[in-house]
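The following block contains the structure, expressed as structure tokens.
And then chain A:
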Amino acid sequence: MTRVPAVHHTPRSQTVLGGSPTEKALKRFLEGIPGVDTVGAEARAAGFNTRSIKTSSKIWGLNTIISMVDLTTLEGADTPGKVRTLAKKATMPDPLDLSAPSVAAVCVYGDMVAETKAALGDWHISQRPDGVSVAAVATAFPSGRASLPVKIMDTEFAVAEGADEIDMVIDRGAFLAGKVSLVFDQIVQVKEACKRPDGSYAHLKVILETGELATLDNVRRASWLAILAGADFIKTSTGKVQPAATLPVTTTMLEVIRDWHAMTGEQIGMKPAGGIRASKDALRYLVAVAETVGEEWLTPDLFRFGASSLLNDVVMQRQKMITGHYSGPDYVSVD
Partner candidate 1 sequence: MARLSIPKTYKLYIGGKFPRSESGHTFEVVTPQGKFLANAAKASRKDARDAVASARSAQAGFAGLTAYNRGQILYRIAEVLEGRRDQFVDEIRASEGVNAQAAARQVEHAIDTWVWYAGFADKYAQVAGNGNPVAGPYFNLSTPEATGVVVALAPAGAKGESLLGLSAVLAPIMTSGNATVLLAHPTQPLSAISFAEVLATSDVPAGVVNILTGDPEPLMPWLAAHADVNALDLSGGSASDWVAWQSDAAETLKRVVPPTVGIPARSLERIVAFTETKTVWHTKALG
Partner candidate 2 sequence: MSFLDYAPAPESTAILNLQKSYGLFIGGEFVDGHGSSFATISPSTEKAITTVAEATEADIDRAVAAARKAYDKTWSRMSGSERGKYLFRIARILQERSRELAVAESLDNGKPIRETRDVDIPLVAAWFFYYAGWADKLDYAGLGPNPQALGVAAQIIPWNFPLLMLAWKIAPALAAGNTVVLKPAETTPLTALLFAEICQQAELPAGVVNIVTGAGKTGAALVAHPDINKVAFTGSTPVGRRIAQTLAGSSTRVTLELGGKGANIIFEDAAIDQAIEGVVSGIFFNQGHVCCAGSRLLVQENIHDDVVSRLQRRLSTLRLGDPLDKNTDIGAVNSKAQLARITELANSGDDEGAHRWSAACEIPSKGFWFPPTVFTDVHTSHRIAREEIFGPVLSVMTFRTPDEAVAKANNTPYGLSAGIWTEKASRMLAIADKLRAGVIWANTFNKFDPASPFGGYKESGYGREGGRQGLFPYLESSGWTKGGR
């Protein structure tokens, strides 16, 4: 793999910065972005929590949430057996109701991609439009602390194994140390590594690890940076660090997506991951999306939930709406 020179143009960075994306230019651009008042941002998020989603809105919401889940297992102890069980669950989340939608994707480590894809079989996205994709984490997930060649190779391997989507992590150390062009450049190169022989690209989600960025100002800036560098989706967290996804962080990121769309007409996706366990919370995220960036984003093409235990809770809530009584853990599958 040839070493590529630092700091590439992207079509987006050209649009926004004009000239070449030097460290200085990127920094100046990011610093010029309006700040976020955290108290106000949290108050807005609390406002989403007061929306009461009932009856027809609720069932639509629950079905939508299921269709947006990236069903995830990212453990050292993952085995072929584990991922096969998860893949099966992805295609039939509710053992009592086969009409429940399938999830958006199964998310695994790169070395489990082939197994996962095989387990999905006819249900893979390549076989049917409502099928399930395979997403792989890459770039020395979750810490991102490895050399760039290693991160590139990690990505290329997952793509070669058949991953439809890549969830990469940014270099938070570089970001916090102010080396924004380094962060930018890594994303650009990982995006290149998503390229397949036929010229198509695996879909790139960029994980900001907002819990480590600490401030909403940083979240705002990192979102812009990731979009300029070529992200298809921006994602909150690896789920391995607390705090993971929160409504204020998600709203801040959605606002950037909204502003990018207003500026360029381009639609970037968003994925909160980690810490969303209850249907009630997930419904609030749908409200946040609809009221911040618009209902058009309420589709798996533009919004995903990175979750594992959320799915069962949503299925149980859905069961309650259909049967009229509260459900329990015995009526959903263990994965």
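Note that a residue touches a chain if its C-beta (ideal position, glycine included) is under 8 Å from a C-beta of that chain, and two chains touch if they have at least 3 such contacts; residues count from 1.
Selection criteria: all candidates are chains of the complex that A comes from, given by their letters.
Owing to the predicted nature of the structure, the values given are computational and were not obtained by experimental measurement.
Once the contact definition is applied, which of 1 or 2 turns out to touch chain A in the complex?
Answer for chain A among the listed options: 2.
If you look only at chain A, which of its residues touch candidate 2 in the complex?
Residues 34-37, 39-41, 43-44, 50-58, 60-61, 64, 255, 286, 290-291, 295, 298.
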